[in-house]
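Omission of a single protein chain aside, the complex is shown with its protein chains in their original locations.
Letters A and B mark the chains as written, and numbering starts fresh at 1 in each.
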Amino acid sequence: MTGVPVSWFLTLSAVLFVLGVCGFLFRRNIITVFMSIELMLNAVNLTFITFSYQLKQVNGHLFAFFVMVVAAAEAAVGLAIILTVFKNRNTLNIDEVNSMKN
Amino acid sequence: MQLWLIPILPLAGFVINGVFGRRFSKGLVGSVAIGSVVLAFAWALRVILALGDLNTPHVEHYFTWIQSGIVNIGCDFAVDRLTAVMLMVVTGIGSLIHIYATGYMAHEHGPNFGGYYRFFAYLNLFMFFMLTLVLAANYLVLFVGWEGVGLCSYLLIGFYFDKKFATNAGNKAFIVNRIGDFGFSLAMFLILINFKSLDFGTVFGQTAGASPTVLTTIGLLLLVGACGKSAQLPLYVWLPDAMAGPTPVSALIHAATMVTAGVYMCARSFPIYAHAPDALHAIALIGIVTACFAASIGLAQNDIKKVFAYSTVSQLGYMFVGVGCGAYSAGIFHLMTHAFFKALLFLGSGSVIHALSGEQDMRNMGGLRSKIPWTFGTMMCAALAISGFPFTSGFFSKDSILIAAYSYAPWMYWVGVITAGMTAFYVFRAMFMTFFGTYRGHEHPHESPPVMYLPLVVLAALSLGGGFIPIPEFLKQFFPPSPIEENFTLMAISVAFGLGGIGLAYVMYVLKPGMADSLAGSVKGLYTLVYNKYFVDEIYDAAVVRPLVSGSRTVLWKTLDAGLIDGIVNGVGTMSRSVGSLLRLPQSGNIRSYASWVLLGSVIVIVTVVGILGGVK
Partner (left out) sequence: MDVILFLVFAIIAVVCAINVVVQNHPISSAISLVGVMGSLAILYLLLGAEFIAAAQVIVYAGAIMVLFVFVIMLLNAGAETRKGRSLMVQAVGVPLAIALLGSLAFFVQRLYPRDMVHFGGFQGGSALAVGRALFTTYLLPFEITSILVLIAIVGAIVLARKELD
């Protein structure tokens, strides 16, 4: 067996994605939640590259590239927001950022 | 010919008095009111004289009012012989009563309720609607006038609107009229469906070929409308209560003009009735029964205006008998003479009431003939006319009806003759109680001013000599021929009954004043029954009014309106609120729960799209 089945890559991507979702749902620290989001994005990137291989086209690479760029921008802004929230509320607990409740 | 001027002149009077009357002096208000009606009379006279013999109706079409499908109704006025008679009566008597009213209402309070100018404005408005009714060339324009006079009647009966009994009477008049109007509307619908038009000429041209059942139904429904407007059984109950209005109103509206609209309408529709003999029979039957019934009530009343009110109901019954027996011209002739002497009786009683500063109960009157001689003289002329004294106007008109009744159904003649006797009796009872004997009251009677008794003189002359105006010959060309032969025996019998009634009243009230009370005491039950108007009002109240009111209150108001409709509307609001509070729950402000929802949604989407629907292509 010289090759790896494509479905294995996709399954790996699915596993990483679900792990990211779990981290997003079950962790209370904002920064950890953010990192879970980055994990999800990476999983999606893997999917893009895999399909690009399967279809023998370069477009998937371009998509992954743009995802990376946007993730960078989002990380920058998101962390800046976290800084501001921390400055105002002095907590990194996501459950306590709930002024929109009721 | 500018027929439209005839009703428009009083309408102009209404507008001027209504809008500016507050600032006018009493003289100016009166002049505008009287002037508009007198001008209308003059113009009507000119039109009639200029139109020649009026064998064919002169129609003027002004504008198309409704045009939709088969309904094509224009605003049309027409003048033919019947219209000519009615025009003269309405405008002539109207002018006299307007002149009288300026004197009668002179002490009306001014700016508080706008009494004086408001009265004349309403009176002019009434003239406008009545003239529209008379001049109409199709049923719908007639109905406009019909409803309009009902409205003005309501406004004028309830003129003293701070008195509860007056407003109640106005309501009663309007509501009872409405019942009649319902019948009239149904008749109009039937006419429209069957004849495709409401125009008199078109409809009457088609009646020859129409089915008798349809014509009979239309005739009966028109009769219902006429009963409401002309106060016949069973819809007469509003007329005696309508005496709550000022006396000129009673004279004009409830004696001479509005209540005759029903008779006019039936006479106008004679081509329909000519082919519906059952409906004609119903008209005659209702007429004679009403005449007798109302006369019997009038025997025991003590309020002078109520006596004449029941007398009006009774005389209207006579007119219906005339129409129902096929003697249309006799009926219209009696309409005209009745206008003369009944208006005179009412105006005269108004003069009496005015002389006694508001007293209306005849038991507090008496011996007034020396104190108010003009009123006494003129009223005596009217009393003679209504009793059918030979050669007065009432004699000619009533006798022609009775003779026609005899050839139609002899029992109607006999009932009519007995009623004539009762009529003579109660009218002269009123006269004797008021003018003879000694004065039983405490006021200082004074004669009315000339502006009030001069119209009375004119009306007295008409009551005595009006019989010689050749109306029946004039109308003979218009109506189908009727079997009125001169029959001296019948005439003599009816005159005898009339004179008998006068004599009996003389005996009971002048020669032996205590006889009436002792007679009443001996037939106490019967007397109570008659005195209380056979308890008809109470029966109506218990049988119709009370169930209707309580039904409305419990079913319509509480259940339907408050319960169902308010419930639905409020329910929508409540439901919105509860749905909203339900939808609020996911918005918890908790980021993680949002994520859970997103996750749930995405799982559902993935499973649905890829699994069930076979993937995205």
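In this section, a residue touches a chain if its C-beta (ideal position, glycine included) is under 8 Å from a C-beta of that chain, and two chains touch if they have at least 3 such contacts.
Computed from a predicted structure; not experimentally measured.
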item	value
For chain A, residues in touch with the removed chain	1-12, 14-23, 25-29, 31-32, 34-36, 38-39, 42, 45-46, 49-50, 52-54, 56-59, 61-62, 64-66, 68-77, 79-84, 86, 92, 95
For chain B, residues in touch with the removed chain	592-593, 596, 599-600, 602-603, 606-607, 610-611, 615
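Note that only the chains that are shown with their structure count from here on.
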item	value
Chain A and chain B: spacing of chain centres that average the CA atoms, whole Å	91
Contact footprint of chain B on chain A as seen in their complex	21, 24-25, 33, 94-95, 97-102
Residues of chain B touching chain A in the complex	584, 587-592, 595-596, 599
